[in-house]
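Report on the structure given below.
Note that one protein chain is taken out, while the other chains of the complex remain in position.
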Amino acid sequence: MGILEVQNVNKHFGGLHALNNVNLDVKEGAIHAIIGPNGAGKSTFLNCLIGKLAPDTGSVMFQGEPVLGKKPYQINQMGISRVFQTPEIFSDLTVFENVMIPCFAHRDGSFMLNAWKAIKGETDIREQADRILLDVNMQDKLHMNAASLSRGDKRRLELAMCLSQDPKLMLLDEPTAGMARADTNATIDLLRDISEKRGITMVIIEHDMHVVFSLADTISVLAQGAIIAEGLPDEIKGHPKVREAYLGEAEV
Amino acid sequence: MISKLKNNDKLLMIVFAILVLAGPIILAPFGAGYPDLLQRFAIFGILAVGYNILFGLTGYLSFGHAAFLGVGSYSTVWMFKLLTMNIIPGIILAVIMSGLFALLIGFITLRRSGIYFSILTLAFAQMSYSLAYSVLTPITNGETGLQLSLADARVLDPVNTSGSIPSTNLFGLEMNDTWRTTILGMDFQFNVGFYVSAFILIGMFYLSIRIFRSPFGLMLRAIKSNQNRLIYTGINTRPYTLAAFVISGMYAGLAGGLLASMDPLAGAERMQWTESGSIILMVILGGTGTLLGPVLGAGVIKYFEAIFSRINENVLHAWFDILPGFMENAMVWIVLPFVGKGWQLTLGLVFMLVVIFLPGGLMEGATRIGNWVMKLKNRGSADSTKTSAKTSAKSSDE
Partner (left out) sequence: MDAIFLQVLNGLDKGSAYALIALGLTLIFGTLGVVNFAHGALFMLGAFCAVITRKILTLSQITLDPVRTNFLGKPLEIRTPYVELWWGDFGTWMIDYSVLLAILFAIPVMALIGIIMERGLIKHFYNRPHADQILVTFGLAIVLQEIIKAFFGANPIPQPAPASMSGGLDIGVLFGFAEYAVIYPYWRIVYFIFAAVVISGVFAFLRYTTFGMVVRAGMADRETVSMLGINIDRRFTIMFGLAAAVTGVAGVMYTPIVPPNYHMGMDFLVLCFVVVVVGGMGSLPGAVLAGFMLGILESFSAMNEVKAILPGIDQIIIYLVAMIVLLVRPRGLMGRKGVMEE
């Protein structure tokens, strides 16, 4: 029994069958990658998991609790955190403030009218934010405006924000998109580190096979909205159906 | 100086309190030291500080705050009519009523954001205005406006035998009481109403600092910056925006109540959406999202309103007297449309210029001037430090 169980999820956009009976079972603590050619429905699938889209049918259970029908912030409060394809951060705020917000969200829940207390007095939150920024190696950029960070730093900041919520499951949408090789490798190390030290389960959507095969414990292959193969990295590498899906695309 | 104030709230608070309380002395040389104008400075300062909590922090542009101002005024005048001429119950009711009203309006309008929110609040404001004029006449007294009369009950007050309407007071201190003194030929007026408003303004300013510096304030700024991210960070943004909306609505109600306390009448025109527009002007002109800016903006606008609208043709002729006749007339002809009744034209132009060139308002302007002065100062010693600056820049690049 896995931490995340997806059963028979279907999603139509008009005539397009974007997700066709998708099933998924992710073990706790594992890094699971979802790969597939462009337009296979990977992002749609992720959006269904975080409550951005509502699937037509099917069920999504997280730690035995239903996810579907909940609002995005409720899903997050269950312990599911998401990293976006283009880093979504609070660009008008400083790096430190960016990390403090999820710390507050983790401690105080989805709403608390904390209007009289000064942030300066919130020592536990400040210490936590400091620690997390140290973990991702950004302690020297505390007071920089988030907008002025480099793209790689923005990505790291977003990761830090997710980590500070102490999530049980992280959903990552192409965490290395648009990165140089060195940055990619650094990110791979960082993610593996997080997974090993904190035991956070991860579901990663990724194009870059280098990233997939150096990170993933298990892999699902999505093509035209359906899962065509599933298994350990070595099984996927030689899988005929996968080759067909990718080569078929390559020929076009 | 400004950057110092930014970082040191205690100092800011003390300086602010001193400046406000010394208002009658500081402003007298500028011809603004009379009670009526001073009261308006303080009251509209409160209004702008409150509006800034919503717009400055969350970025939600509301055109409905005039409605809360109106609700506050009506509530207070009703208290004067029914209960007592003491302003305390009136102001308390004003804050409560406007808070409830803001809760209702906010609950509906905050389902949408951006331009839709602005238009919804606009529609609500116009609706309240129309209702105040028509159906709600028993409460608002329609076009005439709500006024006091001798026949009013005033249950808590002793029976009025003076034959005239009693004046508003705070436990006996009458709002229109003014202590005047002349020093060095200058007339100073210390008015009770102003000091009541000033103390409330200082309190409200302190409250706004607390909100700005609190986790709640941080969440509001995060909403402005990236609402989507906040939702996916597990925050339910609606209660936050609603709380900000209600708080700033209560500020507006408080200001409305104070306006009615100084001059006990309330009319529907106070609720028109263009009035909300003028609140926005104050906040933008001063500096959105800054602490001091809104108060500054309110002060500047009310000051120029008072000064500019008093200038007429004769005053202008006196100004340009030194010029030869035809040039004097030409100058008067050019300047006249911008002053007197046309001062709103000046206001509109200044406002446009601020939005175009100085989106941060006067506060940004002050910061820029400050930086520029610093640069000029540094230039003198720049040669000696040039090399070291270069190396430090290099090291920060690496």
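General observations
Note that the chains are named A and B in the order they appear, and that numbering of residues resets to 1 at the start of each chain.
The working rule: contacts are C-beta pairs under 8 Å (C-beta built on N, C-alpha and C of every residue); 3 or more make two chains touch, one makes a residue touch a chain.
All figures in this text were calculated on a predicted structure; none of them were measured in a lab.
Although one chain is omitted from the display, it touches the following shown chains in the full assembly: B. Among B:Gly31, B:Gly348 or B:Gly370, only B:Gly348 touches the chain left out of the display. Note that of B:Thr274, B:Asn312 or B:Asn378, the residue touching the chain absent from this view is B:Thr274. Touching the chain that is not shown, out of B:Ala123, B:Leu207, B:Ile311 or B:Met331: B:Ala123 (per the contact rule at the top).
Take chain B: the residues that touch the chain left off the picture are 59, 61, 108, 111-116, 118-120, 122-124, 126-127, 130-131, 133-136, 228, 273-274, 277, 280, 284, 337, 341-342, 344-345, 347-349, 351-352, 355-356, 359.
One rule holds for everything that comes next: only the chains that are shown with their structure count from here on.
Centre-to-centre separation between chain A and chain B, using Cα means, comes to 45 Å.
Residues of chain B that touch chain A in their complex: 210-211, 213-219, 221-222, 224-226, 228-237, 239-240, 243, 247. Of all residues in chain A, those touching chain B in their complex are 50, 71-73, 76-77, 81-82, 84, 88-93, 97, 100-102, 104-106, 108-120, 122, 125, 161, 165.
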